[in-house]
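One protein chain omitted, others in place.
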Amino acid sequence: MLTGTIIYALINSVILCLIAMGFNLTFGISGVANFAYGAFYILSAYTTWIMINSFHLPYFLSVIFSIIFTMVLGALMYQVVLKRVRGQAISEVIATFAIGLSILELFRYLGFVGFEYNLPPFIDASIVIMGTYVDVQRIIIVIAGIILIMALWFFTHNTSLGLAFRGIAQDERTALTFGIDSDKIATLAVSIGAGFAAIAATVIIPLGTISPSDGYDILMKALAVCIIGGLGSTGGVIFASFLIGFAERFTDTFIGSHWTMIVSLAALLIVLIVKPSGLFGKQKELEERI
Amino acid sequence: MKKRKERIDRGIKARSGDIFALSSYREMIYLSTPRLVPIIGFLILPLILGIYWQKVLLSVAVFALLAISWDILAQTGMVSLGQALFFGVGAYITGALNHYWGVPPFISIPIATIMGGIICTLMLLPVLRLRGIYFSMVTMIIPLMLVRVIEATKIFGGTEGLTGMTPLPSRWVEVYLVIGIMLICLFGFRRMLDSDYGLVLRGICDNDRSVTNAGINIYWYKTQALFIASSIGAFAGAVMTHVYMFVGMPVFALDYSMFPIAAVVVGGPGTLAGATLGACLLVPLSEALRGFGGLRIVFYGIFLVVFTVAIPEGIFPYIQRKYNQFERWVEVDK
Partner (left out) sequence: MNQVKILEAIKINKNFGGVQAVKNISFEVNKGELLGVIGPNGSGKTTLVNLITQFVRLSSGSIKFKGKKIDHLPPHKIIGLGISRTFQMVRPFYKLPAYKNMIIPLYSPRARSLLGGKYGDRDAMALDLLEEVGFERDSFVAYKPAGVLPQGYLKRLELAKAISLQPDLMILDELFSGLSLAEVASIVPIVEKLLQKGISIIMIEHRLKELFKIADRVIVLNYGEKIADGVAQDVMESEAVKNAYLGTEA
């Protein structure tokens, strides 16, 4: 049982990391609050489903379309809504959360709930690792996750666009004086973050069904991982995903499934109270505490 | 000839701004109408509405209380994304007192109000020092966590909740109790926020460093505001437990957190009256749209976004302005 738990914990950690990456890109690295993140995740999954089942497009095309569609939606959301409330963190949170709420509840109202709403896995098989059955899909998730995380790391640390993202979060005014168009960069940040959500959804959703309620959970998980790891620190997010991933799996196996979410939320609360910038975030002494 | 729009106080507003208002009936009516209309309206409505709409009115008052509670916190610089916490804690305290020990509502409700206030304040004390957004996130997370804890530990009835609460003596008591408290809170706390004490609270919101520099312990005042707001929320939850004669996990639902925010955003933050107005508009609207089921929440979401982005000051200031001032086009001198 222990090996099995460890293996699933590893997989769970990568899943969490994949989910949190896009959110970290927007909120942590670029400083734009996108609390419709969970909604985008679910929306992209439904879009793929609709493309496949209602329009009978091939799987690959549906996925590509869905990712692009979600990215466009993200950019649109920034241009129409976020741009007007930039700077007032709470308004950003409320406005984007309200949008996310509307999207998720709209799907629920339109009846997109049920077992038939699922996405096909890439390869429907399972293999045995160290005495535990693991679906190939999960292996694919891990591989995809590692590739994406490395790509993201490279992007934010080595490309000028990535550095621009970090610039607007650190000090918008200075970034402007460097000729960085804050609005354009922020639009890209939200858009790419949403795209990440879509990619994550594509690989992860096949493990289960698409459900609007999951949208809130996804947001909570992403938030928890990013805050605990430290907003903006890619390394921190990776570390936190593993911390929480293992904590969740072990709690589930040895204590009880009801306590899984409690453990994550409690960890989040403790971090917020003791070190709000997260385990690896840069402590901004004067900004954090009053 | 270029023109610009000019806004000036109405004559009657200028005349009634001071004690001389007492010299004329017109001015006295002008001043008292905005206050008397809601008071009389709320007091008379239960008498003319049928049972169904009386319950809606009850809901209006409850959500108005939650919205007022939110507004008080917001004016002190704390944005709560978890009004459900106050509501739920108050609900469970009175539920537990009544269910396990048979405490009658007219004792358990006040206890729930005060104890709820104390417990919620203590829960949030550790985060009072944090920057706004972190405080808000914690307020959002605690109710979510409490729900899971109740589910996991099965305390207080677990997923089924507690049933069989003692109801209030009659539906008249129900509706007038809540309306009465709501009116007292509305006018009383408006008065409080207008006083020097309220100035300190609003100062903390605007520039907390400056208030600290004035030798005032901002955490003590924030704690006070938190206690007031959470007690109001706890009262709302406690009363509803006896109206529905049930308390369970749904008392920590997102609805109780989102709706007050929507009400304040629509009515106009910063005035308490806006919060009440927002509740008066949204609750009946929500009832009228009951046929649409889940679509209502979509409407709220859209409403919330539109108002946050396009009409941030809300409806109440607009009405207030129309009542107090008039506009006219004036030529611009070169």
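Each chain carries a letter (A and B) given by its place in the written order, and its residues are counted from 1.
The rule is simple: a residue touches a chain if its C-beta (ideal position, glycine included) is under 8 Å from a C-beta of that chain, and two chains touch if they have at least 3 such contacts.
Everything numeric here is computed off the predicted structure, so don't read it as measured data.
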Among B:12, B:216, B:295 or B:315, which one touches the chain that has been omitted from the display? B:216
For the chain left off this view, which of B:199, B:289 or B:330 is in contact with it? B:199
Using the document's contact rule, name the residues of chain B that touch the chain not shown here. 196-197, 199-200, 203, 206-207, 209-218
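Following the convention adopted for this analysis, only the chains that are shown with their structure count from here on.
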Cα centroid separation, chain A vs chain B, in Å, comes to 33
Can you list the chain B residues touching chain A in their complex? 79, 81, 126-127, 129-134, 136-138, 141-142, 144-145, 148-149, 151-152, 208-209, 212, 218, 254, 258, 261, 265, 292-295, 297-298, 300-302, 304-305, 308-310, 312
Residue numbers on chain A that touch chain B, as the complex places them: 81, 84-85, 89-91, 93-95, 98-102, 105-106, 108-109, 216, 220, 223, 227, 256, 258-259, 261-262, 265-266, 268-269, 272-273, 276, 287-290
